[in-house]
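And then chain A:
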Amino acid sequence: MHALLADSTLTGGLLTLAQSDFPHALSTLTLNHYLFVSAAMFALGIIGFLTRRNLIIMFLCTELMFQAAGLALIAFGRYHLNFDGQSFVIFVLTIAAAEAAMALALVVLLFRRRESLDADLWAELKG
Partner candidate 1 sequence: MGVSMTTIMDAILSAAVAQHGGEAAHAAVAASHGVTGPLWIGLIPLLPLLGVVLVTLLACFNEKSKMPAWISVGLLAVSFLLTLFAYLGWNGHDAIHLKLWDWIGLSWGDLRGQTLAAGFAFYFDGLSLLWMLFVTGLACLIGLYASEYMEHDAGLGYCRFFAAFNLFVFSMSCLVMGDNLLMLFLGWEGVGLCSYLLIGYFYKKKSAVDAGMKAFVVNRIGDLGLLMGMLLTFTTFGTLQYDALFNQIHTGLTAGGTPLSQTWQVWAIPLLLMGGAFGKSAQLFFYVWLPDAMEGPTPVSALIHAATMVTAGVYLVARMMPLYLADPAHIALTAVTWGGAITAFWSATIAVAQFDIKRIMGYSTISQLGYMFAGLGVLATTGGVFHVFTHAFFKATLFLSCGAVMHGFAGQLDMRKLSGLWSINGFRVVVIAMLIGCLNLSGFPFTGGYFSKDMIIAEAFVTPDSVIAGSSWAGWLLLLTAGMTAYYTFRVFFRVFVGPVVYEPGEDLHAHDDHEHADAHGHGHGHDDAHDHAAEHFHPHGPKWAINLVLTLLSVGCILSAGLYFLGDHHGWAGGMVHASSAVVDTHAVEGGEEALLFGQPPHEIMFYISAVFGFGGILLAAWFHGPKGIAGLLIGGRTTAAEVRMDPIAKALRPISTWAVRKWYVDEFYHLVLVTPLKIFAHLFHWFDKLIVDGLVNFFGATPRVSSDAIGESTQTGVLHDYALRMVAGIAVVLVVVVLVLF
Partner candidate 2 sequence: MLVLLILLPLLFGVAVLLRPPAAAKWWALGGTSLCLAIGAMLVGRFFANASPDVPFQAQGSFAWLPALGLNLSVGIDSVATLLIGLTLLLGPICVGASWTAIPQHRARLFYGWLLVLQAAMVGVFAARDLLVFYTCFEFTLLPMFVMINEFGSTNRHKAATKFFLYTFTGSIIALAGLVYTAWAVGTRATGVDGFTLDIATLTEHASHVLTAREQALVLLAMLCGFAVKVPLFPFHTWLPLAHTEAPTAGSVILAGVLLKLGTYAMYRFVLPLVPHAVLEHAPAVAILAIIGIIYAGLICWVQTDVKKLVAYSSVSHLGFCVLGLFALNSAGVTGSVLYMLNHGLSTGALFLLVGFMYERYHTRDMREIGGLGAKMPIWSTFMVFFVMSSVGLPGLNGFPSEFLCTMGAFISHTGWTSGAARHVGATWGPLGPWFGFAAGTGVIVAAIYLLAMVAKMVWGTLREPAVHHGEHDHHAGGPHLPVDLTAREIMTLLPIGVLCIVFGLFPTQTLIGAIESDVNAQVAFVHERSGEAPTEHEAHFAQQEHRQQRDAGRDEQIAGVKP
């Protein structure tokens, strides 16, 4: 796994994403680790979204997916040694916050109507 980027000729000749002042345990982490985690988060988000019926949890799952993307962005940003990824993440967070605000308002509205947070109760429209 270390050899993944062994022959890469990225500027600065970095073999890993770790910086010298990182804790040792982290210094061996490579891009792959981060991507793996990110993918796992994304998958978990999807699985959660598909399996949970509670509106709030479902929303949180989508947040998880957003953050998975954020993690990937940061990892890539670090890998490419530019700040695009990081600045992207800032905006992603902002959007996530906006969505959260909307989601909660929506959830309140829906709860008032049905006295329940079960998403599948809303199945009048179909066909």
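Picked so that all candidates are chains of the complex that A comes from, given by their letters.
Here is the rule we use: a residue touches a chain if its C-beta (ideal position, glycine included) is under 8 Å from a C-beta of that chain, and two chains touch if they have at least 3 such contacts; residues count from 1.
Here the structure is a predicted model, which is why all the values come from computation and not from measurement.
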Of 1 or 2, the one touching chain A somewhere in this complex: 1
Chain A to candidate 1 touching residues, read off their complex: 46, 49-50, 53, 119-120, 122-127
